[in-house]
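Of the protein chains in this complex, one is absent; all others appear in place.
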Amino acid sequence: MDRARPLKSNAIGMVKAEYGGLASTLCKGCGHNSIANQIIQVAFDLSLKPHEIIKLSGIGCSSKSPAYFLGLSHGFNALHGRMPSVGTGALMANHSLRAIGVSGDGDTGSIGMGQFKHLMRRNVRMVYIIEDNGVYGLTKGQFSVTADEGQDLKYAGHNDLPTIDLCMEAIIAGCGFVARSFAGDAKQVRTLLKAALSHRGTAVLDIISPCVAFNNHDSSSKSYGFGRANVQALQEIGYLAHEEEITLDDHEPGEMRVVELHDGSHIKLHKLEEDFDSSDRIVAMERLERAREREEFITGLIYYDSSRPSLAEVANLPDTPLAALPEERLRPSPEALEGLLQGYR
Amino acid sequence: MDRARPLKSNAIGMVKAEYGGLASTLCKGCGHNSIANQIIQVAFDLSLKPHEIIKLSGIGCSSKSPAYFLGLSHGFNALHGRMPSVGTGALMANHSLRAIGVSGDGDTGSIGMGQFKHLMRRNVRMVYIIEDNGVYGLTKGQFSVTADEGQDLKYAGHNDLPTIDLCMEAIIAGCGFVARSFAGDAKQVRTLLKAALSHRGTAVLDIISPCVAFNNHDSSSKSYGFGRANVQALQEIGYLAHEEEITLDDHEPGEMRVVELHDGSHIKLHKLEEDFDSSDRIVAMERLERAREREEFITGLIYYDSSRPSLAEVANLPDTPLAALPEERLRPSPEALEGLLQGYR
Amino acid sequence: MGVSEPRSLPARATAVSTVVNNFSLMVATVNGTGSQTANLTLLRAFFKMGIPVHGKNIFPSNIQGLPTWYHIRVSRDGYVARKVPEVLVAFNIATFHEDVTSMQSDSVCVYNGDLPVTVDRDDLTAYALPVKELIKDVTVGVKLRDYVANMVFVGALARLLEIPLEVIEESLSYQFGGRRKLIEPNLEVVDASYAWAAEHLDKRDPYRVEPMTETHGLVLMTGNEAGALGSVFGGVSFAAWYPITPSTGFIDALRAFLPRLRDGEDGSASYTVIQAEDELAALGMTLGAGWAGARAVTATSGPGVSLMSEFAGLGYFAEIPAVIWDIQRVGPSTGLPTRTAQGDVTFVYYLGHGDTKNVMLFPSSIEECFEFGHRAFDLAELLQTPVFVLSDLDLGMNNWMGTPFEYPSEPMQRGKVLSAEEVGDSFSRYLDVDGDGIPYRTLPGNSNPASAFFARGTGHNEQAVYSERAEDWSANMERLKRKFETARLQVPGPVLERPPGARLGVIAFGSTRYAIDEALDQFEEAVGFLRLRALPINDELRAFIEAHEQVVVIEMNRDAQLYGILQTELPDLGARLSSVAYLDGMPFTASFVIDRLTPYLDVEEV
Partner (left out) sequence: MGVSEPRSLPARATAVSTVVNNFSLMVATVNGTGSQTANLTLLRAFFKMGIPVHGKNIFPSNIQGLPTWYHIRVSRDGYVARKVPEVLVAFNIATFHEDVTSMQSDSVCVYNGDLPVTVDRDDLTAYALPVKELIKDVTVGVKLRDYVANMVFVGALARLLEIPLEVIEESLSYQFGGRRKLIEPNLEVVDASYAWAAEHLDKRDPYRVEPMTETHGLVLMTGNEAGALGSVFGGVSFAAWYPITPSTGFIDALRAFLPRLRDGEDGSASYTVIQAEDELAALGMTLGAGWAGARAVTATSGPGVSLMSEFAGLGYFAEIPAVIWDIQRVGPSTGLPTRTAQGDVTFVYYLGHGDTKNVMLFPSSIEECFEFGHRAFDLAELLQTPVFVLSDLDLGMNNWMGTPFEYPSEPMQRGKVLSAEEVGDSFSRYLDVDGDGIPYRTLPGNSNPASAFFARGTGHNEQAVYSERAEDWSANMERLKRKFETARLQVPGPVLERPPGARLGVIAFGSTRYAIDEALDQFEEAVGFLRLRALPINDELRAFIEAHEQVVVIEMNRDAQLYGILQTELPDLGARLSSVAYLDGMPFTASFVIDRLTPYLDVEEV
């Protein structure tokens, strides 16, 4: 949770409270609440116009949370595992909108695996947040695909199945912005959120977000305890909005990289791991795989590739969103009809 | 197509024709037909008992083909993209059965992506053949997820989306037997099929199987022309049934590996690529990724790991298949009922 | 159910200065604070005293921190329908005002005196309890303190209603499975609160309880538990599911009962339960297992049923046995996950595109949940088709009294399955040998080569071979129609709850029976009541309708779904049927039924 900024207003004259939503009905201490708070903070910091944002979600505790932030933005609480398709339609109908999607590990990795993979492949412009707690919170704690292999939980029992790494899934399906973070690391979450919002394609943030009701024992890789003890950032990341000038601080050249994002803003990556390079797909995959083997909790920007166009870009859309096109543009002339029918005489 | 073996009978006294099925209704020259023929040949060579095998498929030209082989085995032509769930149920109900599943790239990678991934994760014992032609044959040639990025087809148009590598998808989802082959390489297909049938978990064979009707132009990576010109085997593979004794031929020790399979049979792997090792997950993933970048058509056993138990093994099932349990084993006694109800008084 | 049969003395006659064993209690708390234990302790206590009782949990769709209400109906007459409460336990500040205002005058309000509130109604008898005070000395860690706080109202009510303390202790012990370390601190609070109440509260309300013998020998259980138990005794060997409220409890119960009742001496499991990735896969696995010969079940609710549509059609058309429990909640769409309904009747009956028609069972009690739990497998295998059991949240998740379940009288009926020998040298999977529309099937693994066939959802001839021939299609579909006619006679018939009435009859199904039964007791005029237990219908239903001038179909949905189906199946009787259909997520009350039926009775007076 952030230090409140009483009545301080941002570049477009909005105060932070205006980016808030309804009171949360989630459990006290749920990681999802802190993520919702970071979204509010980031929207305020970036002076986002609420009506240029849409909120999307599936079904789950995580998917409820869009009700608790950006109350002045339109949103669509879709079906379980089906946020990607609804988002794809909405964002093609109006490509001027930016989307913040919130899903859960069950919503994304279980019932939603197919739609998730195909969303990555299409590279629809949206920030896709997975509030990852290793369980189905809302249905009282069954294992999800991100649960630890071999884990035992009082209610869910024993998990014999391997853990699915949703970052890996995103990368091999074609996603160009893949990051992992921890709800307990508010600062990193905010920085990654800002960068993700500047990315023109799909940006996946797999945020470990502890379920205090069902999966918060220190032995669980999805618990606050484990996270605090083991979180291992790949980089120190800084976000630089357009206006801010880039200072290279006092790092060795090799250690520091500045990456320009689609909207002209930048991120500063200060490597904490010698030979990790988030711009190399194989390196990224290999690092995730090693982390899996060694049960490491790595966070940071895992893979970034700005080269692929987004779905809207390949669709050759007009500047005016499809949803806003006037009748003249949508309905051809009587002559056009006449002409076409000639061909069927 | 194989040299016919007129009336020669195998170890259990069956002739090859008895492993056949109905006449194919697929197009002449369709890769799926040649794969069906290899299945027949392999079943004959291994002297499989038809009633110990089940055939499974989804929907598509490929999924039709189980009607054209093993006519004496039970089979289930399920729904589009849903073979994995039906197979999981059937094989848990009767774990003594071995399954040959035939799917297509659309059936597996588009509508079936979710079920495919979860099947891999559960490691259900079945041979999962993807007859991969890059298009939806039965619906007249639309692009599937394995179509070449940037490809143009007369009917389907232009494909803007990246190619999904189903072998990579299988590996990261936990599959322990992942191979790629080419319908034009009958010998390799047969060898891999034999090995796959000996594997206790899910074995995925992604077999490039040209669609002569819609995607067989030499420029397509799924065409016979491209295949013949570019196929690049990672190993020379030999299959050794239990009885056969292992001869190490005259290869450098390093070049040759003999791997024991679950049922005691072996495969001989004669490396054709220096530093490729199919037992190393990272190496396998890296090799697939390089092949993607360089548009190489690699075939052979890409990843093999026999360590993970199959779903049936973790389920602690009795030797008698669940489907065959007698009533005594299925219905507890009146006393048991009485006893349990006591607890609700 | 014995206890719900019409009573000689009508309930209303009992509203005297002291009201014994006849009131409804509503406990308003916050969920996730352990109040469930307190509520169930009270429920169990009344039950152990031999007093007919039932509890309904009205809970929110979240995990912790929102208002929840627990209704306990105490009824010497055996009525278990929801009833506007006479006694309120107000422990939730968030809803305090709303709760208090909702009470009728002359009712009772027991509340947490520490809350910054006052009961601003002098027509209520109010008792404030000093909760903090009463738990301050209890020997538990701070974490448990909130939980035991709920025991304050248990103790106070024990005193006010005259529940013997030893019964409370018994019930607590039941709730905590005899674990003293948990029982002690709770009991401590109960005692303290009881003592305090004895000293400081003077009883100013008429409600009290007295021991009875009505519930002796009965069990108290949820419908989900009973259905799961029935499945276990029905020989379930395969279950696949995807979590969804309110069906999750069905699978939880399976997973609890199976190891206890169905593991072999060798420790091997005669069953397997798989958590699927979604409902499509859950039914796909269930059908795969059914095809291979297992007794396979899945449980879900509305959204899951929608996702199962395509597989349901495959099951119908490829003729595969499977059992699907739909624990209905409020729809359309995600709707109200924690509220009850009978809203999937039409959808499930026709589930699957094309001419699909499904067999459905409607349990109304825990006894029927148990019975249908095992019979559903017999029916599915006899008819070779998916059988849908439509329960609901109210029946499935709440605790109901019931007579101990009858052990299945018949051995399992596995249907027309041919062994290798029986197959002989030719076999046609879809041939109607017996004229009942039910073909013979073989299982994978059958060593007779002639037994093999390729199951499919595509058009086929009698040998299961793909066929586009017009006559093959229509012949096969006509046979399936014959099979459905056969089903009419094999499914559980309707139960005549009350003999044909003077003029008016009522048809209903499932958990609404209790409110209806209580309501019909209140009318002078005899009203017939037929309770449907399955679809498709058979002639008993027709006869019942013909025996009345007018028949009202009562159901808990907006669109009069069963009414519509009956119109379709009995067009000639359409004019006699009327509909009372309503849904707001709350179980029916007798007074609701009375209000809605009265006009039909008055008609006559005119």
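Note that the chains take the letters A, B and C in the order they are written out, and that residue 1 is the start of every chain.
Operating definition for what follows: a residue touches a chain if its C-beta (ideal position, glycine included) is under 8 Å from a C-beta of that chain, and two chains touch if they have at least 3 such contacts.
Note that the structure is a prediction, hence the values are computed from the model and not measured.
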item	value
Contacts of the hidden chain among displayed chains	A, B, C
Contacting the left-out chain in the complete assembly, out of C:V27, C:A192, C:V232 or C:A318	C:A318
Contacting the left-out chain in the complete assembly, out of C:L336, C:A420 or C:V465	C:L336
Given A:A229, A:V258 or A:A336, the one touching the chain that is not displayed	A:A336
Identified contact with the non-displayed chain, of A:S62, A:Q115, A:S144 or A:T191	A:Q115
Among C:G217, C:G264, C:G424 or C:G574, the residue in touch with the chain that has been omitted	C:G574
Contact set of chain C toward the excluded chain (per top definition)	60-61, 302-303, 305-307, 309-310, 312-314, 316-318, 330-339, 341, 343-344, 346-348, 350-357, 456-459, 468, 470-471, 473-474, 477-478, 481, 557-559, 561, 563-565, 567-568, 571-572, 574-575, 577, 582-586
Residues belonging to chain B that touch the chain removed from view	25-28, 59, 61, 64, 79-81, 110-111, 113, 136-140, 142-143, 145, 157, 213
On chain A, residues whose C-beta touches the chain left out of the figure	22, 49-52, 54-55, 66-67, 71-79, 82, 84-94, 96-97, 114-115, 118, 122, 311, 315-319, 321-325, 327, 329-332, 334, 336-338, 340-341, 344-345
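Here, only the chains that are shown with their structure count from here on.
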item	value
Computed distance of Cα centres, chain C from chain A, in Å	40
Centroid spacing, where centroids are CA-atom means, of chain B and chain C in whole angstrom	44
Computed distance of Cα centres, chain B from chain A, in Å	35
Junction residues of chain B, two or more chains touched	114, 118, 122
Set of chain C residues in contact with two or more other chains	277-278
